[in-house]
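The complex appears here without one of its protein chains, the remainder shown in place.
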Amino acid sequence: MVEVPAVPVSPLDAAEAVGRAQQSKGYWQRVRTRLRQDKVTLAMAAVLALLLVMVIFAPYFTLHDPYDGSVLRRLKPVGTPGYWLGTDEVGRDLWSRMLYGGRLSLLAGVVPVASALLIGGFLGTLAGYSGGLVNSAVMRLADVLYAFPSVLLAIAITGILGSGLRNTIIALTAAFVPPIIRISESVTTQARHLDFVEAARASGAGVLMIIRYHILNNVLGPILVYATSLISISIILSAGLSFLGLGVTPPHPEWGLMLNSLRQALWVDPVICAMPGVMIFITSMCFNLLSDGLRQAMDVRL
Amino acid sequence: MWVYIFRRLLYAVPILLGVSLLVFALIHLAPGDVVDMLVPPEVPREVADLLRRRFALDQPLHIQYLAWLGRLLVGDLGISFFTNRPVADELFSALQNTLMLALPAALLGFALGVTLGALAAFNRGTWLDKLFAATAITGVSLPHYWVGIVLVSVFAVIFNALPAQGMGPPGFPASWEQIKPLILPVVTLSLIPMGVISRLVRANVLEMLSHEFVGALHAKGLLSRRVLYHVMKNAAPSALAVMGLQFGYLLAGSILVETVFNWPGSGGLMNLAIFRRDIPVLSATILVLATIFVVINILVDVLQALIDPRMRR
Partner (left out) sequence: MSAATTSHPLLRVDRLTKHFPVRGGLPGRRQVVQAVDDVSFEVWAGETLGIVGESGCGKSTTARLLMHLVRPDSGTIAFDGKTLGSAMSRRDLHRQMQMVFQDSYSSLNPRLPAAVSIAFGPLVHGVAKPAALGRAADLLQAVGLDPVVFANRYPHELSGGQRQRINVARALALEPRLVILDEAVSALDKSIEAQVLNLLLDLKDRFDLTYVFISHDLNVVRFISDRVMVMYLGKVVELGPVNWIYRQPRHPYTRALLSAMPSMNPRRRTMAAPLFGDPPNPINPPSGCRFRTRCPYAEAICAALQPELAEMPGEDGRAIACHIHRPGSGHSRATQAGLAA
């Protein structure tokens, strides 16, 4: 029988070895390191952060009250002194409207996705891990919601239940829950049959331990990436709902709403109309690029 | 295989039932008494009660649901609160108008998408591909209804070349007068399918190109054109499937574009119904559109099963 050479380890090395093992970096720390090296993603994050600051602290960045309108000042063009982006059709400062509007737009973008993540992630993981009847029930529910294109579902809920920010958030959450259920269920089901989950069960682990150590870290990656790209869709959709008059109601500023009301001014000043759209575009793009960067950082194989 | 198809069709029934339940629930969760929305408050009680009975609003909920479902199945979609005409008539003509937009948009989106995707895949790594990647991500971040507005402002306002809104003379678009108002909305609608398809085709073609059998084909001395044919043939089924789904989205989710262009399609009808709180029209339209979407989904699944035996789960 051949002797397996023991790895010669001096007492100092042994201590270091144990120390290294004890500091075993989790998967998420690795992701963070990789993210820190990705220039594009960092740039996007910076832009978003800047936007967030400007929007939250809007009073400090604007000169005028976004609700203060005067017919005398209506539709002033870009570059008017004091109103550098011009005014809207009721005479309100466009720059203020855009910044304050950002609050509602971002809120309507992020909150539905966060709620859908919680609800959908929980239901999907539960369905994937339980299998059987629970799985069928959850997936059938998801299928019924899936039968509607997201726009239609959102319109159904807000159109019938009424407009406003609260219903918009509910509607968009309902639209986003099914795909998240699908992703987390599929990942969980696959992982559940892999040997390492069996090995974990063979170690005597209960359901919670297995989910915490073995399922979550495999599920969170894909759904986080998906959720970030969902935020961009959510912003576009919520603006669309306001555009239809189903979301935020006047006189509150919100990008989609502004897009609609400025449409009437299309024949007078076509440029003004475009601006809220530009904001939507930039924000959405930032989230999309962020999502791509996240996906690359989370890919275990790279 | 037929078992699969049969099972798939059978499975649609509970889905559609679920959809109808959802719409029904939404209607009854709506704030306010339905009748009060119809008539002014001065109206005597007897009239209000009569209306209530007419719309079966005094029965217990499950009876109402079954009655409503029964009416739906025979094609009675209700009467509009506003115009007092059967919803089915208005909806049918509105759907035709939407189809006038959806069909060309689907074809355009598909054609452009396949071309762009294939071009990008075959020219991988070059500036063309990078341009494609940039366009793709831009496309996904743009609100398409905003693009519609921009197109209107450019072509209608600045250049005054195309109409800003409305549908031209009715009937099958044959004359220039009929086609002119179609152009901008169709282009706007085609953007999303084009983006989705081009990304898919590019990924599929790239995957095909990396397969060994393509190398074998090259080694056999086949011309690039033959390779192209083989590659496209393999990439086709999933592209077609996705296109089918996109067509469903176009039919059911056209409301935003129709609002921008004031197009009297199903989206425009919904818009009007929302504005007037015309619940029968709104709920019936939503239901019909969702049903169409489910049907298209099933058709796509069945077609896929017929074409590609591997796709059956």
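By written order: A and B. Residues from 1 in each chain.
Basically, a contact is a pair of C-beta atoms (placed from the backbone, for glycine too) under 8 Å apart; a residue touches a chain by one contact, two chains touch by 3 or more.
Note that the structure is a prediction, hence the values are computed from the model and not measured.
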Shown chains touched by the chain that is not drawn here: A
Missing-chain contact, candidates A:118, A:137 or A:194, resolves to A:194
Options A:76, A:92 or A:214, residue touching the unrepresented chain: A:214
Determine and list the subunit A residues touching the chain excluded from the picture. 1-7, 9, 13, 16-18, 20-22, 24-27, 194-196, 198-206, 209, 213-214, 217-218, 221, 300-301
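Just so it is clear, only the chains that are shown with their structure count from here on.
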Rounded to the nearest Å, the gap separating the Cα centres of subunit A and subunit B is 24
Would you pull the subunit B residues touching subunit A in the complex into a rising list? 14-16, 18-19, 22-23, 26-27, 29-31, 137-138, 140-143, 145-146, 149-150, 152-154, 157-158, 164, 248-249, 252-253, 255-256, 259-260, 270-271, 273-275, 279, 282-283, 286, 289-290, 293-294, 297
Across the complex, what residues on subunit A touch subunit B? 140-141, 143-145, 147-152, 155-157, 159-162, 229, 232, 236, 239-240, 243-246, 259, 263, 266-267, 270-271, 273-274, 277, 280-281, 284-285, 287-289, 292
